[in-house]
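Missing here: one protein chain of the complex. Every other protein chain is in place.
A and B label the chains in the order they appear, each numbered from 1.
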Amino acid sequence: MRFVSNFPYGRAPLWLLVIAVVSVGLRVVTARRHEARPDLVIVTHTEAQFDAYRKAIPRFERDHGVKVQLQFANWASLQARLQNAILAGTEVPDLSEVFAGSLGFFTRGPAEDFGLLDLTDRMRADGLDKRLVESRLSLWSTRGRVYALPHDVHPVMLAYRRDLVEALGIDVSKLTTWEKFVEVGQQVSRDLDGDGIIDRYMLDMRYDGNWALQVLMFQRGGQIFDQQGEVAFATEDNAQLIRWYIEQTRGPHKIGYECGWGQPVVRAMTDGLVLFQWAPDWRSWVFADEAPALAGKMALMPLPAWTPGGRRTSTWGGTGLMIMKQTRHPDLAWELAKYLYFDTTQLGERFLATNILPALKDAWNLPEFATPFPYYSNQRVGQMYAELAPEAPPVYSSPVDDAGRLALDRAYNRSAQYYSQHGEAGLLEKIRAELAEAAESVRRLARREKILAKGTL
Amino acid sequence: MNAKVRQRPVRPPGRPRYKGKAPYLFLSPYLVLTAAFFVVPFVNAIMLAFYETNGPRSRAFVGLDNFVFLFTDPIFLRALLNTTVFALVSVFIQLPLSMALALLLNSGGDKVKGFFRLVFFSPNLVGQVLVGILFSVLFTPRYGLVNRGFQLVLHWGLEARWLSEPRLIMPAIVLTSLWLWVGFNMIYFLAALQTVDKTLQEAARIDGASPWQIFWHVTLPSMRHVVVFVVIMSVIGSYQLFELPLTLLSESYGYGANDAGLTLITYLNYNAFRCGDLGLGSAVGWVVAMIIFIVSLIQIRLGRIAEED
Partner (left out) sequence: MNVLQILLLTLFLAFVLLRLLGRRQTASRFARWTLLCLGAVVVLAPFTWLLAAVFKDRSVLNEFIFLPPVEQWSEKTLNLDNFRALFKGRPSLTGPVYFWEYVLNSTVYATCTTVLQIFFCSLGGYALAKYEFRGKTALTLFMLGSMMIPSVLLLAPLYKMVVDLGLVDSLAGLIIPGMVGTYGIFLFRQACLAVPNEMIDAARLDGCGEFGIYLRLVMPLVRPMAAAFCLICFLGNWNAFFAPNVFLHSQDKLTLPVVLNLYLGEFRHDQGVFLTGTALAMIPPAVLFFALQREFISGLTSGAVKG
């Protein structure tokens, strides 16, 4: 052991050296061979989609005689990778799925410098703009041009504990407006065992606004940005909405409670802590997957409207497929995109696997969409969502999307804090002031963006 | 004659300038790698601060506009405030706790000491990212470990919304950072305590000094090198706090409700990488570097003054 004790750097570095050499050897020996450069690379960030595309791609490869490589990356790392690659000017995948609200990053600066392929003309040529739900194109457009294909519509319904709601004698078909919903909710949300902590709430509402506030805002017809990409959330309507939301989450007769994500939501639903949950189509599947014990006890209902006869759904999120301008085979990439997204032979199966309604209206007639769903008391979930889909509100995007959402949240949180300290007095004025300030902060950022578009100061 | 002699740095006596190539050779790996992988990105980043960018092509020279934007942006100023508050908390709450732990542990037997050392250091074995995600689960209202723990002991806090109530967000970050780094700094202090001259302490005790006086006037001054070092490292680390708030508040990119959790580097990350404005990000980098530089200077100065006492 003389060598060991004489190794100049000490015992630990020696051991690490040994481990390093051994592990490198192992790594080299077990390394997988990666194929030659494929013709097209497509990246997705959802496992369900990865599985679906894996099944679908071989046929495309055979039909076109090309090699397509499918990669999987979770959204945060995919986004970091794409952003760094674009910023550094290095190679990017040919096609990539992207989450709604992230389009802004890829569409900053002058249009010639966008990293994305303009898909508007191709869509018109193939007549897709008529066959897709029109409101979805807004999500993926900027300055009137479309830059990504919509994957879905994501209409929003409410999922509720049917057994508990019925036991309380509530008839959900009567909950057609938010006013009625709140009225019932106030009777329901109470402290049941007298320990000062409310044991049952009507609805899951995020404490800090965020997506819950946005879903409600879109339902009302509010927008963060307008069609020209200008800031549009500093309106009287939104001020009223914020006041309503504050009341429902912090007021003396609150009906909302924040459940979070994952296991806490399951607990809340199982315990009956919260009766109603937000259920866009993708989340209806997640509930079924994460809380199987509640099978048969749950049901879905459209959102209560803000005005009698008004819109009974909203939208939350969205995935799109973008084609990078740097691709060497734009036409082939376009064919692949259409094949994966709009081939009706696959869409039925995919719906059964994820409950996600595609943006292609023709697909909704497929038999799979009419299957009864035992988890939700045998309701025909596909049809319910399909009926609501045409009403899904448009969402307009802008290069400073993220900043807009953050600013709206900021205005909400400051107003809510004001309410905690001063109550109703002067709340509406405070909300208006905060909204105006938030809108101004987004405009400052948008002005910077315009400098890039012009190229000079 | 009042000819001013140019001051040359005083070299320790007996160390003439080395004539051979050895130091250059020894440093060559560092120099080569730095030149290859650091200097170019570094210069790039420095220069970018005077541009507004979106990728390699669209780039507009804006001079000092980025800096003007920063200092008139209430959100950046909030980030500056939050980060400074966090740095102060680090120095005045976290370090005293570490010191207290080190003092408590100093008098035990070896095995016991080793056990407690491992225990208190163990949070550092998990990376910051995973700690952030873990704690975002632990801070869940009603069901989370932290909420339940507080409820059991203090009858308060079951519903505390640590990560959505603006007033609780910074405390949540502080609690997590305490869990992580109190043990880490305790180890520095513990080892430094072992080098303190016990005879001095004995003498002070015989003279009738109270434990607190012994600590303040004998122990602490003997440890001042370590203390200064730890304080400086703590402050530098605080100003670069990033991964922890980012993973705790992942839904708002580290901002938190009402920007309560926003730190300088989270602001940088958001603007540079989510918005694509690397120029603004570089400007923030400049500001952070300047702050760290100034603070380090101040602390070294203060350390020297303490030394002269």
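Of note:
Rule of thumb we're sticking to: a contact is a pair of C-beta atoms (placed from the backbone, for glycine too) under 8 Å apart; a residue touches a chain by one contact, two chains touch by 3 or more.
Because the structure is a prediction, the values reported are computed rather than measured.
If you put the hidden chain back, the residue from B:F69, B:F86, B:F120 or B:Y253 that touches it is B:F120. If you put the hidden chain back, the residue from B:L81, B:L145 or B:L302 that touches it is B:L145.
Of the candidate positions B:I93, B:L134, B:L158 or B:V174, contact with the hidden chain is made by B:L134. Among B:L158, B:V174, B:A209 or B:I236, only B:I236 touches the chain left out of the display. Interface with the hidden chain, as seen from chain B, comprises residues 9, 11, 14-18, 20, 22-24, 26-27, 29-30, 33-34, 36-38, 40-42, 44-45, 101, 104-105, 107, 114, 116-130, 133-135, 137-138, 140, 143, 145, 148-149, 152-153, 179, 183, 187-188, 190-192, 195, 225-226, 228-230, 236, 240, 242-243, 265, 268-269, 272-273, 278, 281-282, 284-285, 288-289, 292-293, 296. Contact between chain A and the absent chain runs through residues 8-13, 16-17, 19-20, 23-24, 26-27, 30, 32-35, 45-47, 50-51, 54, 69-77, 80-81, 84-85, 87-91, 99, 261-264, 266-267, 282-283, 286, 289-293.
In this text, only the chains that are shown with their structure count from here on.
The geometric centre of chain A is 35 Å away from that of chain B, both derived from CA atoms. Residues of chain A that touch chain B in their complex: 80, 83-84, 86-89, 104-105, 108-110, 113, 115, 197, 206-210, 258, 260, 262-264, 267, 273, 400, 402-403, 406, 409-410, 413-414, 417, 441, 444-445, 448, 451-452, 454-457.
Touching chain A in their complex are the following residues of chain B: 52-63, 65, 69, 73-75, 137, 140-143, 158-159, 161, 164-167, 251-253, 255, 257-259, 270, 273-278, 280.
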